[in-house]
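Please find one structure pasted underneath; my questions will follow.
A single protein chain has been omitted; all remaining protein chains appear in their positions.
A, B and C label the chains in the order they appear, each numbered from 1.
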Amino acid sequence: MELKNVNIKGIPTAEFNDNEYLENYIKELEANGVNVVLGKIDEFINWGRSNSIWPLIYATSCCGIEFMATAAAHNDIARFGMEVTRNSPRQADLMIVAGTMVHKMAPLIKRVYDQMAEPKYVLAMGACAISGGPFVNSYHVVNGVDQIIPVDVYVPGCPPRPESLFYGLMQLQRKIKVEQFLGNKQR
Amino acid sequence: MILNYSQPLEVTNLTSWLDAALRSSLPEFWVLLIEFVLVGVAFLAAYAVIALILIYAERKITAFFQARFGPNRVGKWGLLQSVADMVKILLKEIVKINRSDRFLFFAAPFFMIVASMATFGAIAFGKGLHAIDFNIGVLYVTAVSSLGIIGVLLAGWSSNNKYSMIGAMRSGAQFVSYELSAGFALMTIVVLAGTMQFSTMIEGQRYCWNLFNGHISSLIAFIIYLISGHAETNRGPFDLPEAESELTAGYHTEYSGLQFGFYYLAEYLNMFIIASIATAVFLGGYMPIQVKGWVAFNGIMEYIPSYIWFFGKTAVLIFLSLWVRWSFPRLRIDQLLNLEWKYLLPINLVNIVLMVILVLSGLTLTDLLPGWF
Amino acid sequence: MENIKKLILNTVKDAVIEEKQKLTVTVDYTKLHLLAKTLRDNAELPFDTLVFLTGMDRGEELGVNYLLCSSKDLSKEIVLKTGTTDRENPLLYSVTDLFETANYNEREVFALFGIRFINNPDMRKFFLNGDWNGFPFRKDYDANPELNPLNLESKDIIDIAPRIMEIDGKLVESTVNIFEEDDYIINIGPQHPSTHGVMHFRTSLDGEIVKKIDVHSGYIHRGIEKLSETLTYPQILHFTDRLDYLSANINRHGLCMAVEKAAEIEVPERAQYIRTIMDELNRMDSHLLAWACQTNDLGATTAFIYGMREREIILDIFEKTCGGRLIINQNVVGGVMFDIYDDFQKDVKSFIIYMCDKLKEYDRFFSHNVIALGRMIGIGNLSKEDAINYAVTGPAGRGSGWSCDIRKHIPYALYDKVEFNEVIRTEGDSYARYLNRLDEIEQSLHIIEQLIDNIPEGDICAKTKAIIRLPEGEFYSRVEACRGEFGVFIESRGDKFPYRLKFRSPSMALVSAMPLICKNEKISDFIGIGGSMDYVIPDIDR
Partner (left out) sequence: MSSVSKYFSGLFTGIKSLLFGMSVTWKELWTKKVTRQYPENRDTLVISDRWRSELTMPHDENNEHACTACGICEMNCPNGTIKVISQMIETEDGKKKKILDKYQWDLGMCTFCNLCVLTCPSDAIKFENTFENAVFNREKLKQQLNHEGSKLRDKKKEPLAPKAE
């Protein structure tokens, strides 16, 4: 299964991490056969969706500051069209979980996630959001946000540098590009 | 004759030719119906296209003010960015809110759109590109464009969200106040021009824009109109109803998908409408720059089609608005009202009297220097 | 200090006075309030600042340590200790009526140690949910996750606070409503663009005007202090960066100093130079971000981007020196981890020139802008007395006219060798705090200018033992972090792990003053004041 439709400007597909996951994902999605017409429309829709990811920043600590650096002039997330950070979950497509999740916060992040409109994605930024990171042994820390909500992309680092976050966002764009929006198996 | 050789790029001839052609073959009723539909479709298309262009322009210009590049990965120079955004917004789920007033919640965005669409009808985009040419065009525009506020208030009320509520109430106070100044500023020019009809007003500015004609008084009216128009569109430094850093997303916090898209578009369209009214009233609308006596120069200027002039002047005003938007911090609600009631309104009242004196005593530029203007 | 000792013995006869690293006084818990009041009201040298109070599980007894210092001279310090052996229902007397800053600290102690304070007006748990089982900082805490499972159901917030009051010598348990019946309450936070983190302010409004603020915290309480009790000192260091991540290096410096002082490690000269320079770079980085965020809170997005742009240059220097941008892992016990790179001096000098230029631009762009002035002048007034009472330090405290710069009062590293001014303004409003930050950037540039050409050759780190054990005792260190005084308290029982480690967080004091200074301001100003106080939430929650 080749990944021909998931080109990202700037990085050749072969140099991306974790291509196997996408290949398996495509296989799974295409198990019921591909409708050619829908496929073409899907391609256009996915182009639009993948290039217009409006994030909701669920920043709790250090990684939030790195996100601010990502949005600022030196790195400029606007180049990807993602500078429209929506503070209202209803209007956001992607939740960037940047920071430690603790027991007291867990119900709230679940609630915000539930308030988001479909299709929605979650990106776990930094060691804390992925696994609990430095505080993995603590009594009050949730060991990874994937215990609360499903996570699409993991961006490791403590905190990850802006380029790492961009890389993670491009990975997410790739994932969106292989999905079938009109088919019923989107997520 | 479809083409006019002196102004080959004008579309006036095309529209009048189309009208004549239809009338020659169809009864009156059908002609009107077809023309209505055509105009409606054209406006909807223009509406969407203008909004998309403005969104792109704002994001790009903002970026340049902020020492960065802005969208540049979708299409050449990021030109398709707002198209991608629209595709996404159209497909986004519309969330149903528990314990909200369903009907009002659903209706609110349409008020927003209807208000700006209705205003569109009275704007002269170019020679002959003018859906309705009222004799009270200025009055109509001020009246209709203020319908939009109902959309904001309803959105805030029906969302069952405290942030939305505060945003909507702020918006109400703000709109009512600033509508006053905007109206007065326009009336100042109506005194000068002696008409409320846009086409007459624009024709009257052939050699001398209203901005220069009433010199001091016009300039003050122009600045006040820009400020209050800017405030009416709820854009920074007057973006209190949204106030990202205070109220998360203000009155449209609970809206998602297409409904939010309506608000998002309407914001830009309102900005366009304010700029285009200012263009028509102060900057001579679609009239090219003309100087009395310079026949060759006037000929060249006339050669540029009128809609280019219109959009060019509007673009300058929109740029000005963006420049202000991205330079200043936000006002507080009491400062906002202070600015209106303590500064703009008194100045405006004095100004309108001043204008009357100027006109009556023949101190306008056209009266002073009739050979020049 | 001899007079003070006499005064203490006159007030409480059976007080035990010890000369440790600090003057330590142990008293019975019934006498503590009296002693604290006497010390606070002492005319000659008033001990009117409660730097921190920390709960202690001393094995047999549960207790509290208080570090008091004088607002006139921060280097004059007294440690008060008290405790109770009743582990089932420990009760101590509150000092909230003497030092307002004690309020949140006592609630914290209640959440973590289960000690309740008599006369504290509001005895809800501060960091943890009210239904949390057990008191995690006690040594016998059962960490079994089944006792406190992960709960994903949102619960309503109950605005009723229990409390214990002493009325006519009798203890009466009662409850108090935080808000009135028909208050219009909005939740600002825990996830809000302008709370600078995950703070939760329940705010009751009268139209646009803030009537009352109730602070809920703990949305990022990670139990760092508890975790530290199982880690060696070099391992604990990596937590300090993540407390107040904007003054990461300075926090780390504080802990390193405490350990070095205790283990009697001599830090090489070169390391001191590097530490001081990095601290000041860190301070500028933080102040630039604070400036940027404050302008953003006031609605000027462009100014935000400019601030972040200048900050990026410092981050580049950090990255080249220590391989980290925000969390830089530079200080270690005995010195620094990384030597400076070849072009360090060149880069820093060119940054100094660039930054001086940009500061002028900031002035033109924002500091005199009429809208900005209207949003800052006279807003959020904090008087000097309140600043001392709430122990608000840093640029905010100095904006209220309180000279509280640890670098001047208790010099550490190279701060006694360099020349700089302590920036003090007396207005106490948002604008004073705002200007203080910009002026402190200028002072930091000045400090670095004096040091950058004189970095001596030599080792960057002293030789330390593979396993660092601290002798038995209590050790303190206080440093001037970007938001105010950062303190470290270590109680060691001679092991390679601390018995109890406490970080004094400057942001907690800042937040505790928020309900006071935001009262009767507009809701937009509440956000603006938050920006001017510039607190960092993970520092509070720890």
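Please note the rule applied: contacts are C-beta pairs under 8 Å (C-beta built on N, C-alpha and C of every residue); 3 or more make two chains touch, one makes a residue touch a chain.
The structure presented is a predicted model; accordingly, all values stated were derived computationally and were not measured.
Asker: Let's see if you follow the contact definition: name the visible chains touching the chain that is missing.
Answerer: So, spelled out: the chain left out of view touches A, B, C.
Asker: Where the complex has a chain not shown, which of C:322, C:382, C:490 or C:523 is the residue touching it?
Answerer: C:322
Asker: Looking at A:55, A:89 or A:134, which residue reaches the missing chain?
Answerer: With A:55, A:89 or A:134 as choices, the missing chain is touched by A:134.
Asker: If you put the missing chain back, which residues of chain A would it touch?
Answerer: 8-11, 17-18, 21-22, 73-76, 79, 127, 130-137, 144, 146, 151-158, 160-164, 166-168, 170-171, 175
Asker: Which positions on chain C touch the chain that was left off?
Answerer: The list for chain C reads 231, 234-239, 302, 306, 309, 312, 319-324, 327, 329, 337-339, 341, 361, 364-366, 368-371, 373.
Asker: What chain B residues would touch the chain not displayed?
Answerer: 64-69, 323-324, 326-328, 343
Note that only the chains that are shown with their structure count from here on.
Asker: Touch graph of the chains shown: is it line, ring, star, complete or other?
Answerer: complete
Asker: Among the chains here, which has the CA centroid at the largest distance from chain C's centroid?
Answerer: B
Asker: Please compute the C-alpha centroid of chain B, do the same for chain C, then give the distance between them in whole Å.
Answerer: That pair's centroid distance is 51 Å.
Asker: Pull out every residue in chain C that's touching 2 or more other chains.
Answerer: Answer for chain C, listing residues that touch two or more other chains: 192-193, 305-306, 309.
Asker: For chain A, what residues touch not just one other chain but two or more?
Answerer: In chain A, the residues touching two or more other chains are 72-73, 87.
Asker: Inside the complex, what are the residues of chain A that reach chain B?
Answerer: The touching residues are 9, 44-45, 47-49, 51-52, 72-73, 76, 78-81, 83-84, 86-88, 90-91, 93, 115, 117-119, 181.
Asker: Can you check the complex and tell me which residues of chain C touch chain B?
Answerer: That would be residues 184, 186, 192-194, 205, 208, 295-303, 305-306, 309, 366, 369, 371-372, 374-375, 522-525, 527 of chain C.
Asker: Spell out the residues on chain A that touch chain C in their complex, using ranges where they run on.
Answerer: Against chain C, the touching part of chain A is residues 58-62, 64-66, 68-69, 71-74, 87, 99-100, 102-112, 134-135, 137-142, 147-148, 158-159, 161.
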